[in-house]
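Excluded from the complex is one protein chain; the other protein chains are retained at their positions.
Coming up: chain A.
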Amino acid sequence: MSLASGVSIADDCITEFNNFRMSHGKTKYIIFKISDDKKTVVIDSIGKEQDYEVFRTALENCKNDAGKPMPRYAVYDVEYDLGSGEGKRSKIIFISWVPSETPTLWSMIYASTRENLKNALNIASSIHADDKGDIEWKTVLSEASGGKAK
């Protein structure tokens, strides 16, 4: 067992993630957050918009009551085409979003809970982002396709 916060994952997260996996691209993303009592990872929002920028803006707009940016986790279904006539492929990637202005308390809690959630959802590809520039479409695409799709 490596060092971790012990924050648990709500059953809901797993159920909704499985639905998301089965939806084959109809659902594009799920955003998760840690509850205010710092005890559980819960679902923040689920989106079906096909435009990637909608998701990116949704992440950026996650704020606390005081209007300060707050961290989140997210999963996104990346669809790509390698162009060799093999048709479309898709892969789910895990994103940890910890904006650089995040207070240390929440940075610590999100960082130390990340592996727990990632393992519970069983996702191999992940990206860590401090600012919007870290999750441009081309970065996400390259991570999902192992650098093959441009």
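One rule holds for everything that comes next: a residue touches a chain if its C-beta (ideal position, glycine included) is under 8 Å from a C-beta of that chain, and two chains touch if they have at least 3 such contacts; residues count from 1.
Here is the rule we go by: contacts and distances are computed from a predicted model.
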For the chain not present in this complex, what protein name does its UniProt entry give, out of "DNA replication complex GINS protein SLD5", "Mediator of RNA polymerase II transcription subunit 8", "AP complex subunit sigma" or "Actin-related protein 4"? "Actin-related protein 4"
Full-complex contact with the absent chain, from A:24, A:39 or A:132: A:39
Looking at A:30, A:78, A:98 or A:140, which residue reaches the missing chain? A:98
Residue, one of A:54, A:82 or A:108, that touches the chain absent here: A:108
Which parts of chain A are in contact with the chain that was left out? 1-8, 38-39, 71, 96, 98, 100, 102, 104-112, 114-115, 118, 128, 130
